[in-house]
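One chain of protein is taken out of this complex; the other chains stay put.
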Amino acid sequence: MSETFTKSMARNIYLGGSVFFFLLFLALSFDTLGALPKRDNRQNITPQVALGKKVWEENNCLGCHTLLGEGAYFAPELGNVYTRFGGSKEAIMGFIASRPVEGIPGRRSMPQFNLSNEELEAVAEFLKYTSEINAANWPPNVQG
Amino acid sequence: MTTSRKHDAGGLPGDFAIWIFIFAELLVFGVFFLAYAFSRANNVELFNESQLHLNRIAGAANTVVLLTSSYFVVRAVAAIRADNARRCGHWLLSAIGMGSVFLVIKMFEFGEKFSAGISLSTNTFFMFYLSLTFFHFMHVILGIVILAAVLLKARSGGYSAANHTGVETGASYWHMVDLVWLILFPLVYVIH
Amino acid sequence: MTKTPLIRPCTLVWLILLALTGLTWFIGESGITGMAIVGFVLATTLFKSQMVVDYFMGLKHVRAAWRGLLFGYLLLVCGMIGVAYYISLT
Partner (left out) sequence: MQYSSQAVAKPYFIAAIGLFIGQILFGLIIGTQYVIGDFLFPEIPFNVARMVHTNLLIVWLLFGFMGAAYYLVPEEAERELFSPKLAIAMFWIFLVAGALTIVGYLAVPYATLAAATGNDLLPTMGREFLEQPTITKIGIVVVALAFLYNIGMTIITGRKTVINIVLLTGLTGLAVFFLFSFYNPINLVLDKMFWWWVVHLWVEGVWELIMGAILAFVLIRLTGVDREVIEKWLYVIIAMALITGIIGTGHHYYWIGTPEYWQWWGSIFSALEPIPFFMMTVFAFTMVNRRRKEHPNKAATLWALGCAVMAFLGAGVWGFLHTLAPVNFYTHGSQITAAHGHMAFYGAYVLIVITMISYAWPHLHHKAPAANGRAQLFEMWSFWIMTISIVFITLFLTGAGILQVYLQRVSDTPLPFMVVQDKIALFYWLRLWTGVIFFVGLCLYVYSFFAKDNKSLASS
């Protein structure tokens, strides 16, 4: 290399470049925060949905399932489970409540979480709220 | 480490590090331009219709402004090569002034669009228009910051005919900002 | 190393670039379009950008590979824009 290539200029590129792109990222994130109210279904966040999210988190549901594609890949996607179960909260509640304690021999099984009826309803409501988020038409089909 | 050896070596003007940055930036802009072009091919009517809402006079004026500021930067480099740091400073200041004019015109243009309720989420065309021009807008700001840093050093006698790599480095970046706009203007404002 | 050879072509280049920008703007205003016009605008753009590379950036005076790299980049970008435009016509 016959060109001038100094360490101090390389450092300037590093510092300037990262500050520049971080500011750009902040600007885009700021725009996103402004655009979200039209997409994120926040008008349907009720105390029940809040409880549902808490139940979802405190039983580590994401340890097996994906929600909008994020989580573990051991069990089905649940972002659209409300749609997949025919728009029935009862079906979701019934499924969770009826898991056998000892599992299903030889097969993957969801644990029995012993949720109260209030918690069951809350989780179902949370999943309904999730299914109504505008996720750019993802997943590709009802199978998730 | 800081003396310029480019004339005997035929290497790129300025510090090589800035050129790595310039190549990276050109790559990003290039991909962005092609993304625009091929998205347009799939949504010709939407793009043509939306393009009518752009302020082409502002776009053309900004091209003139940027070209002129680039020219001023060339004069600044020539001045320092002639060992005239004072004149180099004047040209740099003029270039920064032109860059600021660009920003003012652009902000006027953005204001026009925002008050019409246009945002990144309006449609694909305006997503690209705002993304590309805002991305470029930020580069103009960065370019001005770089030129200002060079100007300060030039004023304090930091450059001479024998040692002016810093001026060439700043100049190269500024020309890149100009270069990108030269493609952006016809692509987004004119071609339909 | 001397000053005049640098400035004189650059002033001319600057004026040419301004004139070509005016032409591009005029084409946009007149509303005329079609593959030929767009091809012309893109060719102008390629020419203008290469002028900036050669004279403003000063790559005319450095190792040819660098200039070639940038020319290749500009050719690719302008060319692919042309291809995309051609696709949009069909």
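Should a chain be cited, it is by its letter among A, B and C, assigned in written order, with residues numbered from 1 in that chain.
Rule of thumb we're sticking to: a contact is a pair of C-beta atoms (placed from the backbone, for glycine too) under 8 Å apart; a residue touches a chain by one contact, two chains touch by 3 or more.
Quick caveat: nothing in here was measured; it's all calculated off a predicted structure.
Considering the entire complex, the omitted chain makes contact with A, B.
Listed here are the subunit B residues that touch the chain not shown: 17, 20-21, 24, 27-28, 31-32, 35, 120-121, 127-128, 131. By the touch rule set out above, subunit A reaches the unshown chain at residues 5-7, 10-11, 13-14, 17-18, 21-22, 24-25, 28-29, 31-32, 35-36, 39-42, 45, 49-50, 53-54, 56-64, 66-77, 101-109, 111-113, 129-130, 133-136, 138-144.
We adopt the following convention: only the chains that are shown with their structure count from here on.
Each chain gets one centre point, the mean of its Cα atoms, and the points for subunit A and subunit B are 40 Å apart.
Here the CA centre of subunit B is 15 Å from the CA centre of subunit C.
Our note on geometry: subunit A versus subunit C, Cα centroid distance of 47 Å, whole angstroms. Taken residue by residue, subunit C touches two or more other chains at no position, since every residue touches fewer. Subunit C makes touch with subunit B in their complex at residues 1-3, 6-7, 10-11, 14, 17-18, 21-22, 24-25, 27-29, 33, 38, 41-42, 44-45, 48-49, 52-53, 55-59, 61-63, 66, 70, 73-74, 76-78, 80-81, 84-85, 87-88.
By the touch criterion given at the top, residues 1-7, 9-10, 12-13, 16-17, 20, 23-24, 27, 31, 34-35, 38 of subunit A touch subunit B in their complex.
Taken in their complex, subunit B has these residues touching subunit C: 6-7, 10-13, 26, 30, 33-34, 37-38, 40-41, 44, 56-57, 59-60, 63-64, 67-68, 70-71, 73-75, 77-79, 81-82, 161, 171-172, 175-176, 178-179, 182-183, 185-187, 189-192.
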